[in-house]
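Here's the structure, in structure tokens; my notes come after.
Removed: one protein chain of the complex. Kept in place: all other protein chains.
For clarity, chains are labelled A, B, C and D in written order, and residue numbers in each chain start from 1.
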Amino acid sequence: MLRFTIRRLLQVIPTIIAVVLLIFVIFSVVPGSFASSLMSDGRGGADADMVARINEQFGLDDPVHVRFFDYVTGLLQFDMGESFRFRQPVTEVIGDRIWASLKLSIAAMVFAIVVGVPLGFIAALKPGSILDSITMIGAVSGLSMPQFWLGLLLMYFFALILGWLPSFGYGGGDFKYLILPAITLGVTPLALLARTTRAGVLEITNEDFIRTAHSKGMSNSRVIRWHLTRNVMVLVVTTIGLQFGSMMGQAVVIEKLFSWPGIGTLLVDSVAIRDIPVVQGTILVIVLWFLFINTFVDIIYAAIDPRIKQT
Amino acid sequence: MKDNATTAPPLLEIRDLHVHFPVGNKLFARNRRLLRAVSGINLSLGHGECLSIVGESGCGKSTTALAVMGLQEPTSGDILVDGQSIIGDNAPGRMDRARIAQMVFQDPYASLNPRQTVHRSLAAPLRLHGTPNSEIDDRVADILKKVGLLPEHGARFPHEFSGGQRQRIGIARALILGPRILMLDEPVSALDVSVRAQIINLLLDLQEDLSLSFVMISHDLGVVEHMSDRVAVMYFGQIVELGRWDAIFARPTHPYTRKLIATIPDPDTVLHPDRDRRAGKAPEPPAGYRFCPEDIGRPDVYSVPAESALIEIGPGHFVRCATA
Amino acid sequence: MMKTLTFSAMLMAGTAVAAWAQDATPQSGGTLNFTAPYGSTFGTLDIQTSSSVQDEFVAKAIHRSLYDWNSDTSQPELELATKVEVSDEGRTHTYTLRDAKFHDGTTLTSDDVIASYKRIIDPANAFAGARYFTNLVGVDAYKEDTSKDIEGLKKIDDKTFSLTYTGATEPGYDLMRVNAAIYPAGAADREDLQTNPIGLGPFKFVENIPGSRVVVEKFDDFYEEGKPYLDKVNVLLLSDASARDVAFRNGEIDVSVMGPSQYVTYQADPALKDHILEVAEVYTRNVGFNPEREPFDKKEVRQAFNHAINTPLIIEKLVKNKAYRATSFLPISSPAYNKDAKPYEYDVEKAKQLLADAGYPDGVDVELTATQNESWGLTIVEAIIPMLNEAGIRVTAKPVEASVLGAEVPAGDFHSFMWSNVSGPDPFAVMTSFYSDTSVSSGNYWRFDNAEFDALYEQARDENDPEKRTELLRQANDIIQEEAPMWFFNYNKAVMAYQPWVHGLQANATELAIQNYEDIWIDDTAPESRR
Amino acid sequence: MRRFNLNLWLGGVLTLIVIVGAVFAPWLTSLDPVFDANLMYAEEPPSGQFWFGTDEQGRDVYTRVLYGARISLTVGIVSQIINSVIGLSLGISAAYWGGWWDDLVNGLTNVMLAIPSLIFALAIMAILGPGLPSLLIALGLTNWSWTCRIARSSTLSLKGQGYVQAASTLGYSDIRIMWTQLLPNMVGPILVISTLGIGAAVLAEAALSFLGLGIRPPFPSWGAMLTGARELIVIAPWAAVFPGLAIFVTVLGFNLLGDGLRDYLDPHMRTRQQ
Partner (left out) sequence: MNEPVEHNAPLLELKNLHVGIPGRRGSVDIVRDVSFSIMPGEAFGLVGESGSGKSLTALSLIRLLKKPLKVSQGQILFKGDDLQNLTDRAMRQMRGDRIAMIFQEPMTALNPLKTVGRQIAEMFVLHKGMGWAEAGRKAVDALASVHVPAPEERVRAYPHQMSGGMRQRVMIAIALACDPDLLIADEPTTALDVTVQDEVLKLIAELCAARGTAVLLISHDLGVIANMCQRVGVMYSGRLVEERDTYDLFADPRHPYTKGLLGALPRLGTRHGAAGRQRLVDIDSLIKDRDTLLQEFCFEPRNPVRDPRLRAGMAGGVE
């Protein structure tokens, strides 16, 4: 198991290297610069002299390969460079935000799993029934709405009309601030999980070993408990992993809408003002999160599915 | 069987064929092992002959067939047609190779492109090989008739046919370019008993009519006995016994061959319990030799097989032995 | 919605009358939830490094600069000094500092001022504020590292220091900026400068939840007696206007900067309309033309552009009257604004005629670079496209991000652009942008080059009498109108909504949302969470 | 037994409505989505004259929603075509040829999967600047990894099929085999994922618009309309409701169509992918 884990972790390295290179290249050709973004508020803030000085200070005049080399050298020492705007190490800037993002992702995923999986199970037990149709159409509808639109609707309804929940912000970490963004973010994975679970149950129900179980004289509820659930979970775990892993990326819109102080908001703002070290760092963190979750899921997968070779 | 088959230059010759597959992780060399699917096959096929390769799943018989067809790169060894090597640097191109040998596949459901009509499946190779458009329709109709179908069937898609009919189409496709060798990979094992007979009859008729040579891969000894001139018994990458069909079935010598034949469920045992081939004394290996392998459990497919050779124990009848 | 309505209606009886009157006696205590609307993050808390308005929301509570803007007189006035003596024909300014304490308990001295200014000027830091000091005597030597000190920045004693410029200068406009704030001497060496700021302001820094809010609390030793009134201010980040709307109506925030659509709804809402603060800000929204490219090299085309657009209609319908019609570049709140000037009339026929006169009877095709902004961006471009089309000016929008606009315009890489440019409070500084010697990258985005204007500008520069100087600038401004280097769209009207329990907000024309928090107080009607 | 396929029918009808709206927009409205703006009629509620009301510019929301369908469909379909071309050619060739090329494509696919597509699109939009062509490129370049994976796994399973091997022995070139034998036999799953991808692209366009990087005015893209009208939700809700509804109906239509197609083509196909 340990060897499997280590091997799986090592396999991620080439991907990380490629991602670092790709991000670096993309943002070295992006038009506009931090200096130019300073001027965009129309206050005539920076002049040409200042732009030159900023570029010099942050080493933006160096050739790309020199900057890339410096960047990678820094990364190897867990240094992602210094933010132009915050004038702080990027690791600190991200470190300040990452917990908010994690909190939101985990809450959304928990919501999606707790609601989505049972829903899928219920729908699959009577395929073609009214309940099944409603659940599935509901799931597709959930996937078909622009997330920010849904968030806005929830915000208006629960915050403004009912006044139950705060409409925005982090509130220093209170749980009630988490509810609306987490639900909004959780709708997509919820819908997908409900569908995957349903498909999984239907698929496993058709497997031969379920027929074997029936031929043993097992009751339906025992078949479900002894033979169906775990096999369905093996299928569902993949979806959970993919959704959970990509959640930080998907959270960008939600974070922005709810003014949630996560790295998604940080990323969008940093792109807008061309705070490139933060942009690169944030994307790298989002990618690492994805890879981490998926590696983790693979390991879990190997633990619950004996067919996966662990050597 | 034609008696001159062994003396005339063979149509197809397989020399010391090895096919190994690397198994395991690419990054971690110590986990990597070589699966020796085929280790050192020598075979020849005469003109108009039907050579069968029998063995159980995983013995390397299909890999051998794929290597001959150019669908599997051999690790080492040579394959010659009329004395000319068809692998390596001087090998003929795919187009030339297509006219030498064609293959009939096991699964009639997977062997036809479901998105192409029968006519298109048959006409496309002709067009590719430069047959004038004016001739194509005739040749397609012709080949359909040869395999017992109607020219009208060309307009249909594969799913409109039964398994037996599909296998006929598969045979038609294999024959369309007029190859000299037909590689039959379990040609009837996926078919129902009644259809099986029709296809076997068809194949035998075609062999006669078109003077084809067959290499047949099979695990069904009944079919093998019925169709073959010579039989090669394969066991974990090696040939353990090779000989004329009558020698193999009348005097099976290698323990594995004997086991194989003995375990065929045979309806005739009901009628003739006395003819139970399971009885009888096991023949001795030739003097100074022992059978190789002696123990027919599960050999390690990852290790180099023990030194051994095919020893002739009768005219054209060889058994794998190692010096005692 | 129901809840908010009844709640507000209840409050109206008590406070609506007093809405903007300052007659009530200020009372101490309470918490204010202020919003920072210009982005979803604060930059650094080290305000000297920043030039972003967003960062000033926090800095204004914590820090103080030598001067401060007086919203009542619309003038900069001394803040940290009790007295200034101007000598040497306006070149030397000698300040006497007031008694003030930093949050760490140390007393303000001249050393603090000099250390702060030197830090801002230091070229290695590349701070935006450095340009406030470009004409200080000895700056160049300091920048080139030939001198450790700046000749024109002199300590006289602990409480007195002087600034000497190469020419007559009014430093108030620059030195009132928040990013010219005074830090304790030696602050630059502190490790936690970015995370734990120390200043002279009315509030002490408490905590920063990045991306969410900054909390500051009352500084008891603040130099103004009895102030601040509030115990605590939460500066909350909330960039999304519709989310801000919900939060405001929900009572989660005490003030909200409004966009045009909220302006309309709030005005129409009896519960809200009495708690709206508006001010003419010193920004001029315009479409600048590139006179070096066809067809904008022709004055007639530029004028036609101005005539072809029904500007009042756009301001009414699209900007919801949250702006004032622009006549020329200088805004209404500017002393050099010409009250008698008439804006370009909406006259499509005249526009067509002008185009024909310029040699374009079949119309012209132009490209317009603009960002996504509802008040001075693509929303407006969308509205003018059909109008201009009518007159024969076919516009293609080139959407860009703000940072790209900030790069392309100063680089002169545009055909025409839409922007909102600062046009005050100092009219002379504003007019420098149109002086032909000013390069594009330094602010002359319109590449204005007019001999008559240059002459007036030079006269104004050398004029010491403020009255006459203003008059000269007014004339220069008229030339700009005539030459039409841009489409004069509007001067921004900044509007802020505030909860009925909030008092003491100032109508700051330089930037409405930047408030002196020490003057704000809340009354007893504030909800429990604020008290 | 093939049951009545509700998804397929409902999805088909919704999609058809959108397509009809897009294709026949000039016949379904007499107004122009950009130039027929009259600020005098700004923010009019829905009426006989303006079925869906007018927006803040005084343009007919109905007209803009109709023309918006053209943009949304263009975004969805063109980006999916780009995705499919990239995904199919990489996926099929990687699985067919194997070796270092397969490793490379696999690596690339892993990288593309690891970077969330919205963020990748965000980066590409930042480079190319906002606008329709950039959006097509951004969405076209970022979502091919699933297509590639499906093409790859389909090829791996088809590669061993008799007809593919037969084509090789009959002398077909590799490219010809990929084109005539492999490609037509994975049309089903690719069609399914492309259909679902069209819906995803329409949503991505809206999300990018929200983040300020979508198609920009005056083009009547639904995402831009929705983002713009968000501010008007209190005074002119119709300006936000109808584009939002249009997005919902379109994406729902394509999602249902995709699900329906999946059920139709292969009732047992797994719903493991996104």
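Going forward, a residue touches a chain if its C-beta (ideal position, glycine included) is under 8 Å from a C-beta of that chain, and two chains touch if they have at least 3 such contacts.
Bear in mind the structure is a predicted one, so any value in this text is a computation, not a measurement.
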Task: Residue among B:Leu35, B:Leu80, B:Met95 or B:Ile200 touching the omitted chain - done: B:Ile200
Task: Residue numbers in chain B that touch the chain omitted from display - done: 1, 56-57, 162, 192-194, 196-198, 200-201, 204, 219-223, 225-227, 245-246, 249, 259-271, 275, 277
Open item on the list: In the complete complex, the non-displayed chain touches which residues of chain A?
Closed with: 207-209, 211-219, 222, 226-227, 230-231, 234, 304-307
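Everything below uses one rule, namely that only the chains that are shown with their structure count from here on.
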Task: Top-ranked pair of chains - ranking by C-beta pairs in contact - done: A-C
TODO: Could you please state the distance in Å, as a whole number, between where the Cα atoms of chain A are centred and where those of chain D are centred?
DONE: 21
Open item on the list: As a quick test, compute the distance in whole Å between the mean CA positions of chain A and chain B.
Closed with: 53
Open item on the list: Counting only Cα atoms for the centres, state how far chain A is from chain C in Å.
Closed with: 38
Task: chain B, residues touching no fewer than two other chains - done: none
Task: Sequence positions of chain D contacting 2 or more other chains - done: 126, 129, 212, 230, 233
- [ ] Show which residues of chain D lie in contact with chain C when the two form their complex.
- [x] 34-37, 39-40, 42, 56-58, 126, 129-131, 212-213, 216-218, 228, 230-235
TODO: Show which residues of chain D lie in contact with chain A when the two form their complex.
DONE: 3, 6, 107-108, 110-111, 113-119, 122-124, 126-127, 129, 199, 203, 206-207, 210-212, 223, 226, 230, 233, 244, 247-248, 251-252, 255-256, 259, 268, 270-272, 274
Task: Contacting residues of chain B [partner chain D, same complex] - done: 66, 69-71, 93-95, 97-98, 101-103, 105-107, 110-116, 121, 124-125, 128-129, 170, 173-174, 176-177
